[in-house]
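What you see is the complex with one protein chain gone and the rest in place.
Here is subunit A:
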Amino acid sequence: MHLHHSDTFPDSHVHGSGTSSAAEGSGGRRRALRVGLGGPVGSGKTATVAALCRALREELSIAVVTNDIYTREDAEFLLREAVLPAERITAVRTGACPHTAIRDDISANLEAVEDLQDQLGTLDVILIESGGDNLTATFSKGLADAQIFVIDVAGGDDIPRKGGPGITSSDLLVINKTDLAPHVGADLQAMARDAEAQRGDLPTVLTAVKSPGGISPVADWIRERLAAWTAGPA
């Protein structure tokens, strides 16, 4: 008797190691593109996930994994906002160590991803939101195929200059809440310049994901990544 657990899910296939392989999806179909979203507390990761779901859910099959720190706040926000049906959202607990769960020991997140894939069948994109963390947080390639790092203008316009793996090596840097720039005295041009100096050719967008159309550059980036993923060698 498993009160907290259901054994009734049909298991289409057995999972082993090496889940970073693209050809792993059931029925020969390639598995979903897994995109990690990291960044400091309150920068707008959940707002980005919510806006991405709203922008893309008509054209793509999406699921979300949240890594809440203490409560189930993020998962519940997404449910309340009804950005996706409940069965497409899973919350993972990370034992006071959010970066461990996305980098050093990805077990619980991989399990959540696999369960979503098994239960929902065909999925195009799985968004994995890390718990709010520090500038060194990055996603393991075993968990995420691409990572977005979200910072915001209110956290200080010197953040891009400070660097760290999230800033320098994420596949997309989102500098969020540009609508607040005048109120907090943030110099957007300096932020863009510093980001470019840190990131070379890697893309950066300055936006306000909660404003109308603010998510578009991020949604476009997801579409591009997905097209490359689908076209790429299995």
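Throughout what follows, a contact is a pair of C-beta atoms (placed from the backbone, for glycine too) under 8 Å apart; a residue touches a chain by one contact, two chains touch by 3 or more; residues count from 1.
Everything that follows uses one rule, which is that contacts and distances are computed from a predicted model.
According to UniProt, the chain absent from the figure is "Urease accessory protein UreF", selected among "Protocatechuate 3,4-dioxygenase beta subunit", "Urease accessory protein UreF", "Nitrite reductase/ring-hydroxylating ferredoxin subunit" or "1,2-phenylacetyl-CoA epoxidase, subunit A".
Among the residues A:E111, A:D171 or A:E196, only A:E111 touches the chain that is left out of the figure. Summary of contacts with the chain left out: across A:S61, A:T100 or A:S169, the touching residue is A:T100.
Of the residues in subunit A, those that touch the hidden partner chain are 1-5, 7, 9, 11, 14-19, 69-72, 92-97, 100-101, 104-108, 110-111.
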